[in-house]
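The structure that follows is given in the form of structure tokens.
A single protein chain has been omitted from the complex, and every remaining protein chain is retained in its original position.
Here the chain labels run A, B, C, D, E, F, G, H, I, J and K in written order, and each chain numbers its own residues starting at 1.
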Amino acid sequence: MSNQVYKVVELVGSSEESVTKAIDNAIAKAAATIRHLGWFEVVQVRGQVADGKVGQYQVTMKAGFRLED
Amino acid sequence: MSNQVYKVVELVGSSEESVTKAIDNAIAKAAATIRHLGWFEVVQVRGQVADGKVGQYQVTMKAGFRLED
Amino acid sequence: MSNQVYKVVELVGSSEESVTKAIDNAIAKAAATIRHLGWFEVVQVRGQVADGKVGQYQVTMKAGFRLED
Amino acid sequence: MSNQVYKVVELVGSSEESVTKAIDNAIAKAAATIRHLGWFEVVQVRGQVADGKVGQYQVTMKAGFRLED
Amino acid sequence: MSNQVYKVVELVGSSEESVTKAIDNAIAKAAATIRHLGWFEVVQVRGQVADGKVGQYQVTMKAGFRLED
Amino acid sequence: MSNQVYKVVELVGSSEESVTKAIDNAIAKAAATIRHLGWFEVVQVRGQVADGKVGQYQVTMKAGFRLED
Amino acid sequence: MSNQVYKVVELVGSSEESVTKAIDNAIAKAAATIRHLGWFEVVQVRGQVADGKVGQYQVTMKAGFRLED
Amino acid sequence: MSNQVYKVVELVGSSEESVTKAIDNAIAKAAATIRHLGWFEVVQVRGQVADGKVGQYQVTMKAGFRLED
Amino acid sequence: MSNQVYKVVELVGSSEESVTKAIDNAIAKAAATIRHLGWFEVVQVRGQVADGKVGQYQVTMKAGFRLED
Amino acid sequence: MSNQVYKVVELVGSSEESVTKAIDNAIAKAAATIRHLGWFEVVQVRGQVADGKVGQYQVTMKAGFRLED
Amino acid sequence: MSNQVYKVVELVGSSEESVTKAIDNAIAKAAATIRHLGWFEVVQVRGQVADGKVGQYQVTMKAGFRLED
Partner (left out) sequence: MSNQVYKVVELVGSSEESVTKAIDNAIAKAAATIRHLGWFEVVQVRGQVADGKVGQYQVTMKAGFRLED
């Protein structure tokens, strides 16, 4: 374990299907541009209602990645 | 965007299946009597244990709706 | 309703599949050694990222059980 | 355990005697108009001072009740 | 100071002008249907951005009123 | 309602009898030296254990008073 | 003051009489099996409602004790 | 940057006009008796309702000042 | 409502005039370089004191924007 | 990454020397009886004052360990 | 354990060397004018950056002392 430094970014993933899908969507999107993505932490779960049922699950999350030397 | 006013109510949805189902159940119930329901926010996830496994997922959530003029 | 006393323990369940499975895993594990397990409450949802997608969902939760007389 | 939905309301009970009496007063008042009242949770304890001593204990609490089908 | 009971409701006021106006709008709307409205407390200040500037200030607040005997 | 300014101080009251007595003790002590004491708010309830039972209830609280012109 | 280490456990005490009794019940129960119990801290006060009045006060608390060398 | 020590006091400013005015009133009052007042931080925004509209904005804030050597 | 992903950044806006102006300044600055800026949420209101009155209002806020596909 | 379950315990470490030493003391003590201790998280830093200076640093922390299959 | 009352003050200690030194500086300063200083609790750790490294550690803390009879 050396003295690495990590950066944490905040993301909001959304999905019409489930809370888990919203998390997965945000991680997939972030991983497309961020290297060394290592962990995430859910900050809040919200959603939109449309036609009397949940239209979109929205998960705010923090995601951390190691900064390169 | 005019100067609308919204009201927020607190609900607890439950489900024997999943966290998402508990959210869906509460929204469906609320939508049956509240018009203009627009969004929700999860406040807490709890549950009951029965026979050594989760018997019920309980999701406390806030749900907001626009007040009519 | 008599004057019972309960103890609360903190657990972290993990799953490669979903948030709900992580909860289920922790409850099943705890129920194997704790009697009278009654309820749980989610404290935090985190996870690990591997190969650009979620590799593990981790749910920190409190679980309560009644102490025997 | 079926898939019931509960509503949560926020109340402030007050009493010149004690914190417990303030809780009791709010629950008694709520129970007079709300059916299926099931649980409460204390959010805050405040009070007014008069003539150099506590004149009123005020307890903000949430109270939950099952919505009928 | 007798043993009064109060109810607290959660509202979101909005305004295109300022944070204060958003508070005022919610209170005016609530006062039109609620008697004995006594106090409010700001819970959150949010807003929408449109055309590169704030399009709407949104203030979530709790408002308390005395229940009649 | 003019534009008054209040100061808030933090106190810890203690009692061997009850939580309420601990509050009362702190308010009585504060009122002996502070004029215009108007309200209090409980921040935390703690206590010491001695000989297998509660030896002292300790209530941390904020107390507010109006500053004179 | 040497370099002692303490452990903290979470308990829920209940009482049909009062908040203070619920605290006392939990401490008495814990002291029966834990040595060197030294302090407690209230985390949450909840309760059950039965027949339109409080049927049980429930106090979640942390209790600390010194670990023996 | 030497090793200075600061004290933080808690104040509640009020105004019939706006949130900002309530902050300004508290700072002006505090500055009349406290030297080296350096910064403030808003803790809570509340208010009183009178005649169906906001009668007083109340801002609880912390204010810090350097202690003299 | 498709499965969009948003990013959230944290900003501190400042103004010598008012809390609202501090929010406006941060949004204007952010909008100059960020596309699809959609909403903001106030995290904290602080300020500097100079010559016995508020010299600068500082508003810490989160601002969210949609990531392009 | 399989579906492991972890337990989290709360400890208070103390030291007459420094905050870091208080953490180290608690971990060393816990490691003497707990296998698979993996991580810790600081919850609170407190201390006692004696003779006008810090006599003891006290660090409350959570420590997690993997439960064996 | 008699029914003592304590007062709690908030301080910010600073140091160019370490977090611990910042705590020590604040306690030493407070002890010079406050009698019966008994405990402290860290509220926040901040700092200033100068020339690309930490120029000052700042620790906000609460310190409690017994009021004389």
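Here is the rule we use: a residue touches a chain if its C-beta (ideal position, glycine included) is under 8 Å from a C-beta of that chain, and two chains touch if they have at least 3 such contacts.
None of the values given here were measured: they were computed from a predicted structure.
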Which displayed chains the hidden chain touches across the whole complex: A, I, J, K
Per the touch definition above, residue among K:Val19, K:Leu37 or K:Ala63 touching the missing chain: K:Val19
Contact set of chain A toward the excluded chain (per top definition): 1-10, 62, 64, 67
Those residues of chain I which, in the complete complex, touch the missing chain: 9-16, 21-22, 25-26, 29-30, 48, 50, 55-56, 60
Touch residues of chain J, complete complex, unshown partner: 19-20, 23-24, 27-28, 31-32, 37-42, 63
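One rule holds for everything that comes next: only the chains that are shown with their structure count from here on.
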Between chain E and chain I, the fewest steps along chains that touch one another: 1
Relative to chain A, chain with the most remote C-alpha centre: F
Whole-Å gap separating chain A and chain H, where each centre is the average of the chain's CA atoms: 38
Centre-to-centre distance between chain F and chain E (centres being mean Cα positions), rounded to whole Å: 30
Euclidean distance of C-alpha centroids - chain B vs chain E, Å: 22
Multi-partner residues of chain I (each touching 2 or more other chains): 19-20
Every chain pair in contact, whichever chains are involved: A-B, A-C, A-I, B-C, B-D, B-E, C-G, C-J, D-E, D-F, D-G, E-H, E-I, F-G, F-H, F-K, G-J, H-I, H-K, J-K
